[in-house]
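The complex is shown incomplete by one protein chain, all other protein chains being positioned as in the whole.
Per-chain residue numbering starts at 1, and chain names A and B are given in the order in which the chains are listed.
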Amino acid sequence: MIRFLLRRLALTIPTFIALMFITFVMVRLVPGDPIEVRRGERGISPERLAQLRHEMGLDQPVWKQFLDYANGLLHGDFGTSLVSKSPVLHEFFTLFPATVELTLTAMLFAVVLGVPAGVIAASRRGGFYDQTLMGLALTGYSMPIFWWGLILVLVMSNTLGLTPVSGRTDLINYFYDPVTGFALIDSLLSGQEGAFGDAVHHLILPMIVLGTLPLAVIARMTRSSMLEVLEEDYVRTARAKGLSWTRVVGVHALRNALIPVVTVIGLQVGGLLAGAVLTETIFSWPGVGKWLIESINRRDYPALQGGIMLIATIVIIVNLLVDMLYGLINPRIRHAR
Amino acid sequence: MPGDASLPAAAAAPAPPGPFRAFWRAFRENRGAVLGLAVVGFILFVAVFAPLLAPYSPIEQFRGFSKLPPFWVEGSDPRFILGTDAVGRDMLSRLMYGARVSLFIGLSVMVVSMVAGVALGLSAAFFGGIIDVIIIRVMDLIMAIPSLVLAILIIAIIGPNLANTIAAVTVVGLPRYVRLVRASALTELTRDYVTAARVSGVGRFRLMTVTVLPNCLAPLIVQAALGLSDAILEAAGLGFLGLGAQPPTPEWGAMLADTRDLMLSHPWVMAFPGLAILTTVLAINLMGDGLRDALDPRLRRS
Partner (left out) sequence: MKIRILLGAALLASSMLAANAAEAAKTLVYCSEGSPENFTPAINTTGTSFDAARPVYNRLVQFTPGTTEVEPALAESWTVSPDGLTITFKLRPGVKFHSGVNGFTPTRDLTAEDVIWSFDRQSKPDHPYAKISGGSFDYFNDMGMPDLLESITKGDDDLTVIFKLKKPNAPIIANLAMDFAAIQSAEYARYLLDKGTPEQFDQIPVGTGSFEFVAYQKDAVIRFKAFDGWAGKPKIDNLVYAITPDATARYAKLKANECQVMIAPNPADLPEIKKNPDVKVLEQAGLNIGYYAMNNLKPPFDNREVRKAFAMAVDRDAILKEVYQGAGQKATNLIPPTMWSYDESIEGVEYNPEKAKKMLADAGVKDLKIDIWWMPVQRPYNPNAKRMAEMIQADLARIGVESTLVSYEWGEYRKRMQAGEHMTGMLGWTGDNGDPDNFFGVLLGCNSEGKPNSNNIPKWCNAKFQDVVNRAVQITDQNERAKLYKEAQKIQAEEMPQLNIAHSTVYEPIRTNVKGYKVSPLGAHEFQNVELE
């Protein structure tokens, strides 16, 4: 197991080096200039521009900039944002908890609803429930989430007034420090009554919007995986032995059916982060997805390349963990590689 | 099927009517898939004949008739069945021409991805070694960056327009094709018929394209159908962020973005482009599910 893990870790090293290089090159290739863009209609004189570029180190040869950047990365320094002038790492980790909170709850939402939906559909194969649930799942799978978000805001918030439109907390009544950065935890730590409920209230709509796609994928996956398992001999045997249907499905079949579902959950992480970009934009959610888009628009090179590096690292690590988890659940895979 | 493929010539010949009829029989059983096919066919028809079907030009502005609701809502104008947009262009006409844009993007991405995916996937599988490692690493790299961020970055570099949208969406979706082709080719390579073909002296290129490829087609076709709907969604997402087709092109995602400020006051203007995207993607996915079940029951998992 350890050898397997080490080998997988070693394999990611070239990926990181390539990633470092590619983010650097791509970010430089984007036309535009970080100084020009923040000047609005005012503009800037060529002399002043040259002076500022020099101060920011943008006039150095590109290879030198790359070496500085790579050297910084080796020492855990992701550079300084050109806009806020604060360290990229610091900026990333103040915003990251919001994204994690959003994606984790969205995932939870998807699993909690998706697995039962899949199981029900599989056990009523071809019936009314199966067709309805799978129809809904396919609709969710086909949903343009930016539109879905706007429609939900329109209906739930503006028309029915059920949920807040944006933000993470009610700013008038609750005031607590971002100790962990997770509003759900911080609100509990603050001890203020109602703060936790308020945080949940703000989270619901973004969670549903982001959770819709994984929900659909998980429901479909659970169903097909379940159907396959139900065909297996041991399930038939268990049925023949006279075990109740609930027991067969709930204990024997489900456990085995969930193995591929776990992988799918892991694979959704990358997709979730992509979805988070749009969701955060729609709900003014202060996370890293929105920050990355803004960094592109502002040509904030250090923030952009640092942010992409960090997110890619996280995706790679999560995929590695999923692989390991899969290896634990299903030992055959280790030897197959 | 692998059995008769040991005679490469037979596999190269166009598929005999037999398997196709069998496929159609299986496909027809799935009512959802048939419905999907019908809707896709309808949208395709509208897209192709948009100039004949659309009541107006998609870019003609009727001043004084802006932001009209659809015909069943009070305050509508019978001349504009689905109402008009923010500058008085006919919504129905724009949606019809928009189908052209969206399908064109989707199909282009699909074709380019198929070709590139097959080329890269087969090369990785056949040459192995360093080529395989490089291709797979690059694909991992692409997958590690959130797709939308990568697509935005690519478009920021090469500039926003229709062709570049296609390029960006292709790059972002490519790893799935490459991995799929590589995986199925690797499986096929262990089969007896391939060994037999090798022994009988079939050249490497011929082995790749004529012997192995046809047997990887079924999953690839399914992936292509799913890839089509993904591409349409991604392109609409980019359009929504203002990075897709440029004005006054009636692209659905861009139409949504253009009217976001009217969300509260004139929700209809925003509702239709979204519905159009949803319907198209849903229909393609329904069809794709049917394709998958009919082509290869083993694939039901993916």
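List of remarks:
Just so it is clear, contacts are C-beta pairs under 8 Å (C-beta built on N, C-alpha and C of every residue); 3 or more make two chains touch, one makes a residue touch a chain.
Model, not experiment: these values are computed from the prediction.
The chain not shown here is touched by just one of A:Gln65, A:Thr132 or A:Ser157, and that residue is A:Ser157. Here the missing chain is touched by one residue of A:Asp68, A:Asp130 or A:Asp170, and it is A:Asp170.
Annotation for subunit A: contacts to the undisplayed chain at residues 30-45, 48, 52, 55-56, 80, 82-86, 91, 94-95, 153, 157-158, 161, 164-168, 170-173, 175, 177-178, 193-194, 197, 282-284, 286, 290-291, 297, 299. Touching residues on subunit B toward the chain that is not drawn are 59-61, 63, 66, 86-88, 156, 242, 246-248, 258, 261-266.
In this section, only the chains that are shown with their structure count from here on.
Per-chain CA centroids place subunit A at a distance of 24 Å from subunit B.
Across the complex, subunit B is touched by residues 14-15, 18-19, 22, 26-27, 29-31, 135, 138-139, 141-148, 150-151, 154, 158, 221, 224-225, 227-228, 260, 270-271, 273-278, 281, 289, 292-293, 296, 304, 308, 311-312, 315-316, 319 of subunit A.
Listed in rising order, the residues of subunit B touching subunit A in the complex are 32, 137-138, 140-141, 143-149, 152-154, 156-157, 159, 229, 233, 236-237, 240-241, 253, 256, 260, 263-264, 267, 270-271, 273-274, 277-278, 281-282, 284-286, 289, 300-301.
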